[in-house]
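Up next, subunit A:
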Amino acid sequence: MWSFSKISKLIDSWLSVNFSSTWTMVIEMVIAGIAVITLFALLGLVLVLMERRVAAWIQIRLGPNRVGPGGMLQSLADTLKLLVKEGMTPDGADKFLFNLAPFIAMIVAMLLMAPIAFASDFQLWDLNIGVLYVTAISSLMVISILMAGWASNNKYSLMGAMRSGAQIVSYELSAGLSIMSIVVLSGSLNLNEIIQSQADGWWLFKGHIPVVIAFIIFIIAVTAETNRAPFDLAEAESELTAGFHTEYSGMKFALFFLAEYINVFIVCAIGATLFLGGWMPFHIGHWQAFNHVMDFIPSSIWFFGKTFFLIFLIMWFRWTFPRLRIDQLLDLEWKYLLPISMFNILLITLMAILGWHF
Partner candidate 1 sequence: MTIEALKEKITALFPAVTFEEGSQWPTVLVEPTDWHRMAEVLRQNESFCFDYLFCLTCIDWKTHLTMVYHLDSTIYRHNLVVKVKLEKVNPAIETVSDIWQTANFHEREVYEMFGVNFLNHPDLRLLILPDGWEGKNPLLKDFEDPINMIKL
Partner candidate 2 sequence: MVEEIGSTADGNIILNVGPQHPATHGVLHLVITINGETIQKVEPHLGYIHRSIEKMCESLTYRQFIYVTSRMDYLSSHINNHACALCVEKGLQIEVPLRAQVIRVLMDELTRIASHELWWGAMAMDLGAFTPFFHAFREREAINDIMEETCGARLTMNYMVPGGVMQDIHPNFQKRVKEFIALFKSKVSEYNELVTGNIIFQNRMKGVGNLSAADAISFGCTGPTARGSGVSCDIRKLYPYEIYDTINFEEILETEGDSFARYMVRVREMSQSISIIEQLIDNIPEGDFQAKTKAVLKLPKGEFYQRVETARGDFGVYIVSEGGTTPYRIKFRSPGFSNLSALDHMARGSKLGDLVAMMGTLDLVIPDIDR
């Protein structure tokens, strides 16, 4: 049986036999880069199609059904359309920042890919402070949005950027606190070790009520952090037309669009890693036969399955709820989520110190 880890080891051993260690390193980095970009492109296609399908079915519509079998190639056609469109830079815009912003958004999304464990023993960078790295890098996302909003020389863009700045900075807090609660329980910042700590059961299903609360807060906070409805104030189209990317067109717009979906994927991957055991198969106590069947499913499928379940959750929210107002958004964070998550982490710390968890 082959798996991602076996393939990567094969490539590594073949390269180190044929090349010097420096060249091996360089070639492996190039391969990793190409793999990440390919993954981005694939994710973009799949997630856009998935979003459109989910939206259509919730809205009692059919969704895309003209391009390719069952509309499967719709997002490919959209990409082609965006590629051939003219990328305009408005008059009076800060041209350098305006053109830089979408690339920053993509670079941040790429950086976030590094510590994620896609399958057992398959990771770009096994970082000992993975969780810290993820929280630190993900807050850089706001820079590209602020840059885009400021450089566009458009009032709607500017307002969208300012809203998004306030929003991301405040929701980082509760997202960070709910991530911390898992760190406290597992006692490690390394994503791999966190996954290993869930070998006998995922944190969400271990029966700790504070973890469930932390999970709910995490989902709400990351929805806000990725600017998804009901927290899509940065691009609230009925108020700000398209918010920070009002002036973007063609491929530059597509990069923002892609970065949004990649960010959704990454935060859901983090959520799956922390709360749902990453690539760990689903095990129930002493049901040996059942557990063996579960082990037979490849770990990468487990990981992507959990991640896509969380992505579906976030899409489901988007197509159900109305948008919040900016002051209500901050109220929700500072009056509800932050106090609750602080109280929650206190409980979890007590649990960890007293050894009540298992």
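Everything below uses one rule, namely that contacts are C-beta pairs under 8 Å (C-beta built on N, C-alpha and C of every residue); 3 or more make two chains touch, one makes a residue touch a chain; residues count from 1.
A quick word on the picks: all candidates are chains of the complex that A comes from, given by their letters.
Predicted model, so just to flag it, every value in this text is computed and none were measured.
Engineer: Hey, among 1 or 2, which one's touching subunit A in this complex?
Structural biologist: Every other option belongs but stays apart; subunit A touches 2.
Engineer: Per the contact definition, I'd like the list of subunit A residues that touch candidate 2 in the complex.
Structural biologist: Interface residues on the subunit A side: 55, 58-61, 155-156, 159, 229-230, 232-233, 236-239, 241, 319-328.
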